[in-house]
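First, the structure itself, so that you have it in front of you.
The complex is shown incomplete by one protein chain, all other protein chains being positioned as in the whole.
Up next is chain A:
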């Protein structure tokens, strides 16, 4: 854990849970593992304060605790991962809302808010009883004691300001949602929770989750080594079998996947729903189409009631304790990034096919990568998604999606006058036989498979190679997660290089990355740049830490004139330093928010007064309302910036 990451985590804890928690958290980060008396000594807090804070933070999984059987002492340890994920909660809610609807997002919000919770408790929350209930009032941001909707709410707001696309989507969604459900009715709580569970977005909390990974493993080892059959082994063999058995035990104890239980034919519940919402905003013609064709629209309405008839009537076990499954959500968020790559170049229909494809892979992918550490480039094992058959994608795709007309003809077009004479031959449909009768043939499964295959092959092409044909046969495709994650990393680095040093630098870096170490002259020859520009660029990039210079002396005297100087670019090294910078920038931005809030403290306290809050229009003057609006804008902007920086952290660290 680096200094800046630790600083950021403390800030996040403070922002969400107040100073008391932040103090305990930072003490634990500084001194690592502490028993209660030691913790009391280092933090300078009273027993009562400490117990109060620890309970709250254990509830949020911010602190691991472990009671040793040998001495009976409980040790506490900070959980920086959980603290960091506080910043991603807004993004997670957005994702859940896009996929499963507004109500699911609300359920998710409460799960995040409560840290972990039993199904019974969730069910009893009045806010989750009805579907129409108003959004919970968002506080204006002065109080920061224990309310994390503050962060999320503002973040979502911020996203609307910035990414107009996303906002549009959302608006549209809400609108359609409103159309379908005009009056309040009992919320499909269990169905929604099952949908969340089957997507893998939530997991079952086990006791082992409260222990740090190291404790978990040590404890398991201790238990395993007590077994009689292991005791009979000796030396290395014993050690090995202890390790293996302990790993097994750990994975058994942390086995918390809920998704398998609720998958129906390999598809999570509620997954189909995405057709209605995902397609609607993108293309109006589709939406209107849906309405015209009666049965399709009905389908959509009945989606939930269908479920309720059968399986979903059985409520989930009320004693089940659930929490958010961050590693699965990282997979989903990473897929969103992949999709963005596809959307850059590929036509929308192709992107749609890709989205459907990724959705299929998401159900079977539980985590982004195997290793815990950030892997070094080129040294990690490839990791592929489960192969997905084209047929499955055809089934999942919106049957109304127009797949034809996205490609040119296979043979290069003839000369201009020829085309002028016979325009029909070069129609925009992929194949000549595609041309014949669009409408009549569109339901032919085989043809549709062909079309999907064409879209997939377009995606598999350079430069991104977003998918790869499975080695066994041509009808299955896989995603090469590691190389794509690597591409995302490079893209982020290149964006920074472009903005700092210009496109010349970009070319130089790419040459260095492709060719390895090069001297100045050869570098100039390949990149076709004047030596003067090249030197300037290299020097400024070296200063910024993006490229490095290696000296290779020809003799033992190490004279500069007899030394070869080689430039190189080490993405791993640059990545890790940028990651630190990103943590740092996030901390500074959060500190700036604190400062901005401090500047307006008196005014904001007024708006937070219990009589003013909720009746701002009534009690505040126009000027004050404008001031309040501006404060909200600034906070949203800064929080959005933090969340954008978090996108980068995700790429460098988590994907």
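In the analysis below, a residue touches a chain if its C-beta (ideal position, glycine included) is under 8 Å from a C-beta of that chain, and two chains touch if they have at least 3 such contacts; residues count from 1.
Basically, contacts and distances are computed from a predicted model.
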{"item": "Chain not present in the shown complex, as UniProt names it (candidates \"Transcript variant X1\", \"Ras-related protein Rab\", \"NADH-ubiquinone oxidoreductase 9.5 kDa subunit\" or \"DNA-directed RNA polymerase III subunit RPC6\")", "value": "\"DNA-directed RNA polymerase III subunit RPC6\""}
{"item": "Touching residue (missing chain; options A:44, A:126 or A:463)", "value": "A:463"}
{"item": "Residue of A:122, A:203 or A:578 in touch with the missing chain, whole complex considered", "value": "A:578"}
{"item": "Contact residue for the chain not shown (choose from A:262, A:407 or A:655)", "value": "A:407"}
{"item": "Touch residues of chain A, complete complex, unshown partner", "value": "283, 285, 345-349, 402, 404-413, 419-420, 423, 426-428, 430, 454, 457-458, 460-463, 491-492, 494-496, 498-500, 503, 506-507, 510-511, 514, 524-531, 578, 581-582, 584-585, 588-589, 591-592, 595, 630, 633-634, 637-638, 641, 644-648"}
